[in-house]
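My questions all concern the structure below.
One protein chain omitted, others in place.
Note that the chains are named A, B and C in the order they appear, and that numbering of residues resets to 1 at the start of each chain.
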Amino acid sequence: MRIAISTGGGDAPGLNAVIRAAVLSARSRGWDVLGSKRGFAGLLGDDEIIPLTTDSVRGIMAHGGTILRTTNRGSPFAYPVLQPDGSYKEIDRSDEIIENARNLGIDALISIGGDGSLSIAQQLVRKGMRIVGVPKTIDNDVAGTVMTFGFDTAVNTAIEAIDKLHTTAESHDRVMVLEVMGRDAGFIALYAGVAGTADVILVPEIPWSMDLVCEKIRSRDAAGRRFSIVVVAEGATLPNGEVGIIGESLPGQLRRVGGVAETIAREIQVRTGKETRSMVLGHLQRGGSPTGYDRLLSTRFGGAAVEAVEAGKWGHMVALQSPHIVTVPIDEVLREPKRVEPDHDIVRTARAVGISFGDRGV
Amino acid sequence: MRIAISTGGGDAPGLNAVIRAAVLSARSRGWDVLGSKRGFAGLLGDDEIIPLTTDSVRGIMAHGGTILRTTNRGSPFAYPVLQPDGSYKEIDRSDEIIENARNLGIDALISIGGDGSLSIAQQLVRKGMRIVGVPKTIDNDVAGTVMTFGFDTAVNTAIEAIDKLHTTAESHDRVMVLEVMGRDAGFIALYAGVAGTADVILVPEIPWSMDLVCEKIRSRDAAGRRFSIVVVAEGATLPNGEVGIIGESLPGQLRRVGGVAETIAREIQVRTGKETRSMVLGHLQRGGSPTGYDRLLSTRFGGAAVEAVEAGKWGHMVALQSPHIVTVPIDEVLREPKRVEPDHDIVRTARAVGISFGDRGV
Amino acid sequence: MRIAISTGGGDAPGLNAVIRAAVLSARSRGWDVLGSKRGFAGLLGDDEIIPLTTDSVRGIMAHGGTILRTTNRGSPFAYPVLQPDGSYKEIDRSDEIIENARNLGIDALISIGGDGSLSIAQQLVRKGMRIVGVPKTIDNDVAGTVMTFGFDTAVNTAIEAIDKLHTTAESHDRVMVLEVMGRDAGFIALYAGVAGTADVILVPEIPWSMDLVCEKIRSRDAAGRRFSIVVVAEGATLPNGEVGIIGESLPGQLRRVGGVAETIAREIQVRTGKETRSMVLGHLQRGGSPTGYDRLLSTRFGGAAVEAVEAGKWGHMVALQSPHIVTVPIDEVLREPKRVEPDHDIVRTARAVGISFGDRGV
Partner (left out) sequence: MRIAISTGGGDAPGLNAVIRAAVLSARSRGWDVLGSKRGFAGLLGDDEIIPLTTDSVRGIMAHGGTILRTTNRGSPFAYPVLQPDGSYKEIDRSDEIIENARNLGIDALISIGGDGSLSIAQQLVRKGMRIVGVPKTIDNDVAGTVMTFGFDTAVNTAIEAIDKLHTTAESHDRVMVLEVMGRDAGFIALYAGVAGTADVILVPEIPWSMDLVCEKIRSRDAAGRRFSIVVVAEGATLPNGEVGIIGESLPGQLRRVGGVAETIAREIQVRTGKETRSMVLGHLQRGGSPTGYDRLLSTRFGGAAVEAVEAGKWGHMVALQSPHIVTVPIDEVLREPKRVEPDHDIVRTARAVGISFGDRGV
């Protein structure tokens, strides 16, 4: 038996732990393991294919990043290829993957990636490849699994940042706006905001208004709490699709400046008169050593992926359905993404402890 | 509406976060909240009853310990009372609790505690008190809930310790034996051992032998891995109920010395000739600021406990059944404790990545 | 004896530890202690004067920020006062401070602050006030002392950030540019860059060129090190006072965009063709719990400030001249600021281990 492993999309803490567990589990069964560098690039012949041995994965459990490297480059079914005239054309190179895998004697592939990678994997499965998926999204927005690895680490990184901003905001009577990851789903903002005792949390799933955000800040001020912490997911735009257009009294002055956090910060400062600062947490959320939770979940995913290969679960991905790891068909997973439910107990409790979501919610 | 809150048993990171969320949730409903100091001692009249306001819980989310203090003192149904002759006699003082609660105008009690406290709560419910439980065990061995708060923090503390012992063990070619909490259940040892890449994990649920532990260490040595890390739950005694009796060749020399870690360390050193050290992690596992996971879970428990009071779920405890918080009857919970399942996927994967449980398990 | 304490300028981890040590040391001598809120605002009558007791400072050692709050508002010698016409005029309000202090029975003041606060303190000393200074600058750019508190914490925060960016940069073959504090002095960039194994460090004290920065990145690339980490102090502008003007081939395209990090990142991306990202660490560097080093140094400063008051060292500030705390005249301190010496052993060793300062230095 010979399997290959690849990692695609943005990196997440725990990738190396998945690789490690998969390699060791496969080796303990006597299987050969290959690594395809930079997602499918290795299998496309555009990058290396490397052997993965027990020695290859020694000491990598606690390391962020991925020893297989990764890429956000497009799908092999629509691969951007440079044309003689300098333009790019999307070419279907999926047959190359299948042929290269056959030539390398690869019996099965463990594809670690997000929605995009899982979708590609599923298309390749339809063309006959034997693939098991491992879900990877720092945003925790993949359906079918209670949790994805990397998320817990990102949340803790965001909480640490909130804790740090907290003391400086309080010392200076400032409003601090922190932008965290979450283009479509507000899980990081929600979890970190609640655990970090933010005053306002803005997520893509709950429509909010600048007026109500400022109302919250003013009411805290009136109660002697002269600072406020706002945590905003990068995708938490205003309902009209536009963030931070200043009203008529200040036409055009602020427009859309910088990211969502900076825009919101300027609005708050103009509207409330309070000194306001913004910060984009950005790539820090993808980096660093995985937390205990993520190390364990990643290891479980890696071990379960090898069991799924053994059981021939092609087109399935491993998933946490507490307290067990199961396999679920990728097709089902892709049907609809996971989002913050506005009436979830976390949101309800957040409101009960006094957090505003910038809406009129009870 | 007036409720009271108490915390009993050993402390766990997240207690203050539960109290905070419960107080804020109750206050947002316009309820009064009282705190009973040191478990039921306050309600017994042996310690203070204090008002809990929004100000009382400000800034305590990230603090370890409990602002209500706690105690391991016995059940009010069999309370150790000092007699004139200097001995202690167990007295049923439960009626005092009920009467005091009535006099204080307490409509309901949120009791945060482990098996012991939950059992007492259930007995008081049978006598007519209106109580909702919040499970607390650093060992994660309460049934009915996927997870208890404090456990994630304890696991991360243990992983940090393993990480630190790792580098020094490797530099000195040593065996290090780390004892973690878990009198009856080996969850901390299992989770921290896997995430910390221990070489041997010993838990109460899986019978093990000194011979096989030493065999593992020797086989690593033979492969050039001249150090080993053993993680042992405090309750992981040998099948015959005795830990670390040295065999006939060394009669009585080592006997039972110190805790389980020290005994195992001496055995390993004598049997393998390798320099071996032990360390008891002890109280460090209960202390410190809760992780993001524990801050969130505790907050959800606190908020859900108030919702359960509102819904009149007497004799129930709040519980995590991912992804939701639910309530479960305490009677059901107490029927059987939660233990590490020897064929759980975590154990299977641990074996697959090369960890020994000191048995002949595949 | 009655003393007052104030904290001015940007906050720094350790402020509370200084306050705590000063209060406890003064109380142990039987002195009264008052706190002036928001720097001199309390003493100006614009904010509160509060009593500081043993209880006031309980549990604050490890907390970031300052319980006395702080402000960046101007000097009392040139205080911005709102005029009827809406403009601000600078008024000398120093006599108010002196009179209020006399009315409050304050015998001496401990003024904790940076260059600005120390300079104000010295002017007040000249007018007869009895003041001892405690130097505070996150940038470590105050002369006369080997180290200022808060700096070690900021450096560790920056190192953590570099560690996190490192793994994600390496996984994606990216260049990451991290902007840290240091308007005039590059100590944070230098210390964190060396300890975090940055590839390029840019500081205000060492003139650098974009060409040489890109040369370093290209030479790493050629050697198979396809990622690079650039750490830049916010004040590390190009010699001509302008950062990141793109050369003639791309006129005006990039100009000065965002902060220094973003500008440099765009330049690198355009010039080298490598995917480049930037991050501004900003306020995170001022926040959080002080490190052990900062907790100890702050405590020593607080204790020594009270000893200096006892010894009547007016116009002096406490300072670390390892291994002792001494007092130095503020006048001397203000004569010239502390800067990174381009031939300091840290710079020499940084170059020797392969770090580029963006210059032709050996």
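Please note the rule applied: a residue touches a chain if its C-beta (ideal position, glycine included) is under 8 Å from a C-beta of that chain, and two chains touch if they have at least 3 such contacts.
Being a predicted model, the structure only gives us computed values, none of them experimental.
Q: If the full complex is used, which shown chains touch the chain that is missing here?
A: Within the full complex, the chain left out of view touches B, C.
Q: Identify the residue among C:194, C:217 or C:260 that touches the chain left out of the display.
A: Once the missing chain is taken into account, the touching residue is C:194.
Q: Considering the whole complex, not just the chains shown, which residues of subunit B touch the missing one?
A: Subunit B touches the chain not shown through residues 10-11, 15, 63-66, 69-72, 157, 160-161, 163-168, 170-173, 176, 258, 277, 279-280, 282-284, 286-288.
Q: Which parts of subunit C face the unshown chain closely enough to count as touching?
A: Residues 20-21, 24-25, 28-29, 61-62, 146-147, 152, 155-156, 159, 163, 191-192, 194-197, 291-293, 295-296, 299-300, 302-304, 306-307, 320-325, 344-346, 348-349, 352-354 of subunit C touch the chain that is not shown.
Keep in mind that, in the parts below, only the chains that are shown with their structure count from here on.
Q: Centre-to-centre on C-alpha atoms, which chain is most distant from subunit C?
A: B
Q: Taking each chain's centre as its mean C-alpha position, how far apart are subunit A and subunit B in Å?
A: So the centre of subunit A lies 31 Å away from the centre of subunit B.
Q: With chain centres taken as the means of their Cα atoms, state the distance from subunit B to subunit C in Å.
A: 43
Q: Among the residues of subunit B, which are close enough to touch at least two other chains?
A: If we look for residues of subunit B contacting two or more partner chains, we find none.
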